[in-house]
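Structure first, then comments.
Only one protein chain is missing from this complex, and each of the others stays in its spot.
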Amino acid sequence: MREITFREAIREALDEALRSDAKVFLMGEDIGPLGGAFTVTKGLFDKYGRKRVRNTPISEVAIVGAATGAAMAGLRPITEIMFCDFLPLAGDQIINQAAKMRYMFGGQVKVPLTIRTILGAGLSAAAHHSQSNEALFMHTPGLKLVIPSTPYDAKGLLKTAILDDNPVIYFEHRCLYDSKGPVPENSYSISFGRADVKKEGRDVTLIATAEMVIKSLSVAEELEQEGISVEVIDPRTLNPLDMETIYESVKKTGRVLIVHEAVLTCGPGAEIAARISEEAFDYLDAPVKRLATKDVPIPMAPVLEDFVIPQKEDIKIAIKSLRNF
Amino acid sequence: MREITFREAIREALDEALRSDAKVFLMGEDIGPLGGAFTVTKGLFDKYGRKRVRNTPISEVAIVGAATGAAMAGLRPITEIMFCDFLPLAGDQIINQAAKMRYMFGGQVKVPLTIRTILGAGLSAAAHHSQSNEALFMHTPGLKLVIPSTPYDAKGLLKTAILDDNPVIYFEHRCLYDSKGPVPENSYSISFGRADVKKEGRDVTLIATAEMVIKSLSVAEELEQEGISVEVIDPRTLNPLDMETIYESVKKTGRVLIVHEAVLTCGPGAEIAARISEEAFDYLDAPVKRLATKDVPIPMAPVLEDFVIPQKEDIKIAIKSLRNF
Amino acid sequence: MENKRNFLAGLYASMYKIRRFEQEAVKLFHNKELPGWLHSYIGEEAVAVGVCASLNRDDYITSTHRGHGHCIAKGADLKRMMAELYGKETGYCKGKGGSMHIADFSIGILGANGIVGGGIPIATGTALASQYLEDGRVTVCFFGDGASNQGGFHESLNLASLWKLPVVYVCENNLYAETTPQADHQPIRDIADRAKSYNMPGVIIDGNDVLAVYEETNKAVERARAGRGPTLVECKTYRYRGHWEGDPEVYRTKEEVKEWKKRDPLKKFKKYLLENDIIQSKEISFVEKKIEDEIKDAVKYAQASPPPRPESALEDLYVEQGG
Partner (left out) sequence: MENKRNFLAGLYASMYKIRRFEQEAVKLFHNKELPGWLHSYIGEEAVAVGVCASLNRDDYITSTHRGHGHCIAKGADLKRMMAELYGKETGYCKGKGGSMHIADFSIGILGANGIVGGGIPIATGTALASQYLEDGRVTVCFFGDGASNQGGFHESLNLASLWKLPVVYVCENNLYAETTPQADHQPIRDIADRAKSYNMPGVIIDGNDVLAVYEETNKAVERARAGRGPTLVECKTYRYRGHWEGDPEVYRTKEEVKEWKKRDPLKKFKKYLLENDIIQSKEISFVEKKIEDEIKDAVKYAQASPPPRPESALEDLYVEQGG
């Protein structure tokens, strides 16, 4: 199969959606000629024009709110929020309006809105351009949350997000944009709520998201040499969250490590750990371990950033300590 | 000891702070002559005047942002956000500015800001006036979080919040305002990070916050008659979070129920459950159970609202099932 | 001529319907029949009615916490509204929304809103959709003087004017934001002046004069429909009752309320209709009687309706999809 980058995979999904459905349009800051801060939408402005690919003012409330309104009126807006760090500016429109609208109104309305946003650290961009705040939205019923780790998943899940009649937040890890992977030429989509076992294993279940999947896989391969067999599971969507696949794995391994780049406290791992501990209690041979970004804002200096973000070495140590529990 | 209401306890704390420190002032919507939506600040406007008790426009960004700025410049602002449902409007100022500022700037500045806000359902006020969203802020390093359940705690913790040099969000459950309890006449304060064992017990550890503490205590008393001894722990502050007291209890009981009014997924209970499952694994005789508001916005009709919010009967059933695990 | 007569009679009927619906709701609320909270629109009827008189059935409106008047003026069904106030299964939102969240998407009512200013970006978005789809619809966005200090107001008006969206922003300036007089929440008197910040027209109207409201907003609606962009319309008006039922009203005098009642929009318009021989007194009584009955029916319907099934609290969150 041909290999393309994570960035290209997303762009293809957008391109296909724009081509096949006139109700799909993009809006966001600097997504036009530049193609967004990470050039994901590059070329689409030239191809589809100003109506379909809309540069906006710096107005996160209006961007998300207007996209919500447009979705209510039958369009399928895809908005880009340049960094997920800026989502709190639109907190009300996301949390109180888009997410709750259908429910509050007794099911009268659909909000087929996709919010694409960029998360993750690793570029020394400091506290306002490095967060992974997906957990804020996991705690908000009414939203669906996508967090892909490979080009294949990125494309297939974005297609589903755009077709979904509910508001979806789609998180793209900036450090993955240049990563390459096989992506079929023909159109396909991936259902929400299906975790993917990225690598099978017997000894430890490792649940990871976004770039941590890549780091985890690399560690898992290294450990394979040392005779430790790690199963790596990528939930891919945090809401819906496929716990079944996780429970199946836990029944097999009895040991679980969760790794994410969101900060530890009340992060996605807290929920996953709590559920495993409740539902798979009898299968656990060791306490569920979490490895996450330390509970601080993201610092700028590389040495500090590396210290707070889980590194491959940290993952390795955590797996070994679990193994020896 | 004399008994006063939760509302009066908070008012006293504010009054004492205004009296003893000229740098303390209040700002918020309609906190002046009316005393706020729940008349907590009633009388303070007359007593301290417009400079110290400031009615603001409906501008949550400016309210929190200006309070943050004022705190940076040496004042000790106490702002009231009428319902915690409105905190997402000020999401950036809370999450990106107030919480991260000291860290981003390498410890150069203090932000002694207190945000008082109202949480909880039970008044048929529907999806925009009923949330319990403390977990959004548990996931935000840099904030301290207070969530009292009794008049005594309310006063003592608010005094500490105001004296604290860090940004604090102080959550008041609306259904507690008229509840009465003993409060000393003399000034006192309660340190952050000290959970309170509201009732001792041997069989099950029940961790609850805000109004759920009251419901839990009532259930615990009833169950005492039936021979089930429940220990009720109120963390009182969610950050810092006193896990030691909880672990102590778990070592004794081996069984844990967590009850809160925030929705289940990624709620405070997820973090507490994950920590217990990790740190007290060997002491657990049953999986940690969580009882929380169901994962939906809060509906208006009383029958629906009651259905989604944990009720005493639900708590009772959960304890019994834990007991029989 | 007959058309015009019917049109004017319709305006009166609509205002009367709002007035009586609200009075009834207030009564029921104090009888403790209605759960939740209530923000009455009494005194402001000419705004909703005058504005909605320019709108087609499929035009959109966004509303506020004080939304009953907007809904009735746009044509909402009193039965389903009242049932929603009661929190019944037959209500517009199946009891999930209540007074602050009534919506009827079949006639373009995009919902009341519990967040002050929360509907402004949304209205901007439906207008964007109309422009995009070239469906000829206009969106009217109602909000209060207090809401005009929200950040979302600024961002939305900027965007709407930049893109020439077919939306009319109708500010109901009733001089108070909850308990806070206008002078204590903004340093200007005429909110319409803010239109200049967005290079859009700003219009000030006597919001207690239903014809004035109709005529001026109609121009704005036609302007929007013609693709010439948004307008900010400020209607000066007043609410007779407290901010919400139960408000001790410490912030204003009885005299002020009395003064405004002299300019009552219903009385004023009725007088106009009678004095100009447009409608006979008998006809008015007949219309009023019909509305009384309609409201009684609505209350009966609501009372007789079943409460929602508790488990229905778990429904309506997500659209269930195939695939």
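Every chain is named by a letter (A, B and C) in the order it is written, and numbering of its residues begins at 1.
What we mean here is this: contacts are C-beta pairs under 8 Å (C-beta built on N, C-alpha and C of every residue); 3 or more make two chains touch, one makes a residue touch a chain.
Please read all numbers here as calculations on a predicted model, not as lab measurements.
Among the chains on display, the ones the left-out chain touches in the entire complex are A, B, C. Touching the missing chain, out of A:Leu123, A:Leu163 or A:Val197, is residue A:Leu123. Residue C:Gln186 is the one among C:Ser99, C:Gln131, C:Asn173 or C:Gln186 that touches the chain missing from this view. Only one of C:Lys88, C:His101, C:Arg194 or C:Arg239 touches the chain withheld from this view, namely C:Arg194. For the chain missing from the display, the contacting residue among B:Gly28, B:Gly142 or B:Pro287 is B:Gly142, taking the whole complex into account. The missing chain lies against chain B, touching residues 25, 51, 56-57, 59-62, 64-75, 77, 92-93, 96-97, 101-110, 141-142, 144, 163-166, 189, 191. Although one chain is not drawn, its touching partners on chain C can still be listed: residues 149-155, 158, 161-162, 184-188, 193-194, 196-200. With the whole complex as reference, residues 29-30, 32-34, 55-61, 85-86, 89, 123-129, 294-297, 299-308 of chain A touch the missing chain.
Rule of thumb we're sticking to: only the chains that are shown with their structure count from here on.
Look at the CA centroids: the one farthest from the centroid of chain B belongs to C. Annotation: 36 Å between the Cα-based centres of chain B and chain C. Work out the mean CA point of chain A and of chain B, and you get 30 Å between them. Computed from the mean C-alpha positions, the centre of chain A lies at a distance of 40 Å from the centre of chain C. For chain A, the set of residues touching two or more other chains reads 92, 96, 103-104, 141-142. The set of chain C residues that touch two or more partner chains comprises 93, 95-97, 101, 113-115, 118, 151, 317.
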